[in-house]
Every structure is written in structure tokens, then in C-alpha cells.
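A protein chain is absent from this complex, but the other protein chains hold their places.
Now for subunit A:
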């Protein structure tokens, strides 16, 4: 094993990890805000990838250009899902946790079924994009342009998210609602509005991830499943509710996956991720950066 292979693996792992983080952060945000796990998260990703695909096939919009559109549509969609589904699920008198799980899980199945019906199970792909197929290489290390852009978008999104949460009134409202939803009502903050905005924001972030991924990954109704699984591990690893945790968790998952594949046969590369996850659960159950 040469140094070039090791550097290449780590670089690829890092880029993939940044993307994993971007996919996962919406999940962490929503959970942190209101203790609801969105089991349709992978389907949100799939939906975003299809929007990007259709923007390209109908309007010849490059994924980079349509990314804001995708994020905006997903924002509206996420807010709508909260207002029409999750809001009611949270009113359940008993077994609130179960009702929420089944509500979002049911949504996942419906979304998958509708995608299969309307978009057909065909594998789609955006054949030529500004970034697709382009690669930056030096000294035997290859960095694909779409993943580089994905990494950059991910870092940028996390930076903006940090500013939004720490430096704006909306961020303070989010934080306060999360601390005590009843108390914020007393000072005139509409709980439902904050939650809906939280869902919108979380969904917009996964929308961004979907837009980037559509430029190098194939698209079909079940595409979200394998990424959603990684997103759950990422969030659990980084710490439930911690936005920074999702960022760090994503990078850890990406790097561990790449390192495992160097040591073990590639078919076992997810073993490393789950081993690290188990260690975290044993020794630090709230996750690396969790506060709950």
C-alpha cells in the first residue's frame, strides 16, 4: 500500500464524509428542535434528487443552478409535512413517540410508492453537468469535481447554519422553543411557526445535499434508503440534536469507512462505521457532541 493510496482514500473519505454530514444535519436539526425523528429523511433526499433531475431534463438547468430551487421546494415541502402531518402526530394522547415514528415512516412509504408510480422505477442520471465527470488530479490523487463542490457546499452550509442559530433572532427562537415550548408561547412566539420553519430548514439542507448528489449519483425511488441509514448513524454518532455533531459525525463516518476499506475487504467497509458507533454507545451514549 503506497502513500498515494492512503492519501487518496482519506481524501475521498473526507469528501464523502462532508456530504454525509450535510445529508444528516437536517435530521439532527429537527430532532434537536422537537425530539421527532424523521424516518422519511431518505425519501426527502430522493425527492430532492428528482427535482434536480427534472430541472435538468425540462429546463436544462445545471444542478448547481437548480440547487437553490431544490432547497426552496424542499423548504416548503418540509414545512408542509410539519403542518399537515407531524403537527397532528404530536397531539397524540398516548404513545406519542410511536405515533410520530409511524407517521413519518408511513410518509416514507407513501413517498417511495408515489415516486415509483409517477417517476417510474427507472434509474435516472444527469448525463452532463458542469461538474460531472470532471476531476482534479495531482501527484496521483484524484478529486472528483462534484464531490469537491459537495464538500465546499457542505462547509458553507454548516457555517451559515451556525451563524443562523447563534447570531439571529430566529436561531434564538429555535433554541428557546427547544428548551421549553410552553414558555416561549408566553412571550409571544408561535410554537407551530418555529417548528414549521425548523422542518423547512432541515428539509432545505437535505435538499441541498440531494442537488449536489444528483450530479454524480444515480437516481431511483429507493435511492434514499442507504444514505438515510448512514444519516441515522451519523446523527447518533455526533450526538442527537447537535448540529455541529452531525458535521463531525459525517466526517468521522466518511473517514472510518475509507480506512476500513483499506484494511478489510471492501464488502465489510461499513463494519468500521458500526464498530465506532458501538464504541460510542458503550462509552458515550449521548454521542460525541450530544448535549441531551
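We adopt the following convention: a residue touches a chain if its C-beta (ideal position, glycine included) is under 8 Å from a C-beta of that chain, and two chains touch if they have at least 3 such contacts; residues count from 1.
Methods note: contacts and distances are computed from a predicted model.
Absent chain per UniProt: "Succinate dehydrogenase / fumarate reductase iron-sulfur subunit", "YeeE/YedE family protein", "Amino acid ABC transporter substrate-binding protein" or "2-oxoglutarate ferredoxin oxidoreductase subunit beta"?
Per the UniProt record, that chain is "Amino acid ABC transporter substrate-binding protein".
Touch as defined at the start, partner being the missing chain; which of A:25, A:73, A:230 or A:280 qualifies?
Within the whole complex, the residue contacting the unshown chain is A:230.
Among A:8, A:177 or A:203, which one touches the chain that has been omitted from the display?
A:8
Spell out the interface residues on subunit A facing the chain that's missing from view.
2, 5, 8-9, 12-13, 16, 113, 116, 120-125, 127-128, 133, 135, 137, 142, 144, 146-147, 216-218, 220-222, 225-227, 230, 257-258, 261-262, 265-270
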